[in-house]
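Every protein chain of the complex appears in place save one, which is left out.
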Amino acid sequence: MAAAGAQGYARCAEGGLVWRELDGLVLVYHRPSGQTHMLASPLPEIMAALTDNPQLPSALLAHLSEAYDLADDDDGLAALELHLAELTALGLIRSAPCATP
Amino acid sequence: MRHALTLGIGPATFRIGSEWGQPIDQLSALYAAYPQDAAAVADYTVRLEPAGPLRRWWRPSVRIAGDHMLPDAAPMALRHGLLAAEMGMNLQMALGWRRHLLIHASSVEKDGRALVMTGESGSGKSTLAALLGERGWRFMGDEFALLDLSDGGVHPFPRLVSLKNAAIEAMRAEVGDSARFGPLLEDTPKGAIRHLVPPADAIARMREAAVPALLLFPRYGVARDVRPVGQGEVFMRLTQASTNYVALGEEGFEALHRFVTEVPALAIDYESGDEAAAMIDELWSALP
Partner (left out) sequence: MSARALVALLRDPVRASALAESEWNGIISAARAERLLGTLAVRLEGVDVPDPVSAILADAQLDAEREKRIALWEANRAAAALAPLGLEPILLKGAAYAAAGLRAGKGRMIGDLDILVPRDRLDEAEAALLAAGWEWVKPDPYDDAYYRRWMHELPPLIHRERDRMIDVHHTILPLTARPRPDAAALITQSVELGGGLLVLSQEDRVLHAVAHMMADGDLSGGLRNLWDIRCLLADIEDKSALDRRAAHHGLTAHLARARRLVAHVYGDGLRLTFADRLFVRRLLSRDAWGQDSRKWLGLAFYIRSHLLRMPPLMLMRHLWTKWRKGHRPA
């Protein structure tokens, strides 16, 4: 269990993203920056799993591995953390302290 | 400026000013069938200026300037002044146009439906459009295809066709009327260039849009082949081929997404204009 205040991840305010499909890919238009991102799996799934309340990567991984065929182990967690950092740097999701573990 | 001309091409109006008479006289003659209303409000101003204090007379050298400019554009010899004016107008469109999604592509039309061809320079897209324009298609443009932001239609931008090197002879064989050709400009930065006035119906119908029906990525000089291109790749390549995709923001995003999902896309390789024309006829008649 992580201590309260550890870094979690949450989705950004509603209305900032426009989603469109393109055979097998997801296009995201990010309104605040005017940038277009082309996302391949599992990035759209990760973004869809986020909520307004920040979640820890470990909790997210548990959730994602239930819904999809993802490895719920240390390698899976490291890969997920990389994806989360990448999406945060683009401003597509936000990182915030978790209130509760 | 000492010499000036206002010119309507497709939906855009240009005001071209020059310190020398020659480029303006050439433009005025080649664009004789286009609107030339000196009092019109121009979308863009292009200036052909001397590249230095004495360069109006001494080794006259043209700097392309205007509303939108490239800071480090190399000056051009006055004998290439016509090309400088064309480049100046293209630059205004590329950097300034906001009323359509602008794609670096040629286009032709038949039965209200448009064939759009895009690719690097040297792909032959410009020559192919000119060729098809002489063979039963309506020529819409050899440089920019303008995508409507609300209904997805393709609007023409039928400026003079810019024929380069071998394409000059190829089109001389295709077009009987030598009055449709501009002066031969030798040793330009892109080799030999000769401008061709589009067919009369292309000019008369230059404000008439068409529904896009097929997108081709032609490649000249490679053995005949036809391949489908995936939507993701088409989207990426068209964002790169568009000069105003980013500037248009969400409207551009929606227009491009619509185009990519609605218009089938193929890559074609060909070794001669005749071969490409035959391939295109075949692909066109196979469309639903």
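Just so it is clear, A and B label the chains in written order, and each chain counts residues from 1 on its own.
Operating definition for what follows: a residue touches a chain if its C-beta (ideal position, glycine included) is under 8 Å from a C-beta of that chain, and two chains touch if they have at least 3 such contacts.
All values reported here derive from a predicted model rather than from experimental measurement.
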| item | value |
| --- | --- |
| Contact list for the unshown chain, restricted to visible chains | A, B |
| Selected residue (touches chain absent from view) among B:79, B:99, B:172 or B:205 | B:99 |
| Where the missing chain touches chain B, by residue | 1, 13, 15, 17, 39-43, 45, 47, 49, 65-67, 96, 98-99, 247-249 |
| Residues belonging to chain A that touch the chain removed from view | 31-35, 89, 91 |
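The working rule: only the chains that are shown with their structure count from here on.
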| item | value |
| --- | --- |
| Of chain A, residues touching chain B in the complex | 18, 20, 22-25, 27, 29, 31, 34, 36, 38 |
| Chain A-touching residues of chain B, taken from the complex the two chains share | 230-232, 235-236, 239, 246, 249-250, 253-254, 257, 260-261 |
